[in-house]
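Please find one structure pasted underneath; my questions will follow.
Removed from the display is one protein chain of the complex; every other protein chain stays in position.
Presenting subunit A:
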Amino acid sequence: MEVALLPLPTSLRAKLFAAGHFTTTTLLFLTPLELAREAQLSNEEALSVLKLVPRSSSSSSSDGIISASSALDGAKTAWDLLEYEKNRKKIVTSCAELDMILEGGFCPKEVTEICGVPGVGKTQLGMQLAINVQIPVKLGGVGGHAIYIDTEGSFMLERALQMTKASIDELVLASSLSSPMDDDLIQQLDIDTYLSHIYLVRVHDPTEQLAVINNLPNLLKEHNQVKLIVIDSITFNFRQDFEDMAGRTRLLAEMGQKLAKIAEEHDLAIVLTNQVTMKPSNNEISRIVPALGESWSHACTNRVMMYWIDTQRYAHVVKSPSLQAATAAYDIDECGICSAKNKSNNKSNNNDNKSNNKRLKLDEEAAAADSNNNPAHFY
């Protein structure tokens, strides 16, 4: 393997080239002291270089200082992964139909992106998941904590309190019906406990967002019971003030890979919310597409698109390695996300008047035009 392909700082690489080491074969039989002397490195630098050299199991260093940990050790067979995937606990959404199209809920080790027009319920879903991740293991939940990275300022504490209360009440009712609750469970199902396990981070610009994501491994070392990270929204800071579009694409690609690595190593679910934009095209009508461009589409494992038809909200699985393309209707009430309610057909829609959704009140013509916005137009 070439030395140029190792992750080394440029100055270190230059010193190795000057000493005549262009391939790792020349480094294989050296001790750190010999390398330090030859290439004029410090002992620590020499040791860090030799640790990076890939060694097959047959060759090992003469004095055993450098341990051979093969990159091939991380392999898992599909059979072992099947056992893991069948038994892993998923984070429910509190809406049975949504859970059904997700085949149980949001899975750990996966990055799911939720896109939708403003007001459709992305932040509400994010908050609901931050609450539902804490459902105790005894009651069939994941029993973990949540990190909520808020870039838009849309996390409302009063709403979170309202949703937490409703969720706890429901859980207490459900569990006390089956068996008397023990003290442990009572302690877990407490509003203060719930709210103290949602770690809220507020970021204001793209640099801060990247810094927070880079620092997540350290944060997760301190809070090792985190099972969910919600980033709401991933788009907001990257949509304006970027002259260099290619640079933005690179930054986003790197961010996507970092998040995927964190999800895998720490065994948690990552949920990102994304905004939408219109994509004009010459011969077809303009479509609504997720923001941040085509290259960003490859960063997430699953993608769920949320949209309105008339006054009903729908969620559609657009991209997933294991889920089928399916649509579910859902609603949002004072308790949080819930199953679709029966809407009466009268003109004065009382539900809309009372609810706080961002969507502008449409008159009937616009509502009729909106019904053309069906899933076939997304991809």
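FYI, a contact is a pair of C-beta atoms (placed from the backbone, for glycine too) under 8 Å apart; a residue touches a chain by one contact, two chains touch by 3 or more; residues count from 1.
Going forward, contacts and distances are computed from a predicted model.
Not shown: a single chain whose UniProt protein name, out of "Transcription factor IBH1-like 1", "Cytosolic 5'-nucleotidase 1A", "Fe2OG dioxygenase domain-containing protein" or "RecA family profile 1 domain-containing protein", is "RecA family profile 1 domain-containing protein". When the omitted chain is restored, the residue from A:S196, A:N215, A:S286 or A:S322 that touches it is A:S322.
Of A:E45, A:E110 or A:D150, it is A:E110 that touches the chain left out of the display. Among A:L177, A:A246 or A:I285, only A:A246 touches the chain left out of the display. Residues 1-2, 4-7, 10, 20, 25-26, 28-29, 54, 56-58, 70-72, 74-79, 81-82, 84-86, 109-111, 244, 246-247, 249-250, 253-254, 256-258, 260-261, 263-264, 281-282, 294-295, 297-301, 303, 318-319, 321-322, 324, 376, 379 are the ones on subunit A that touch the missing chain.
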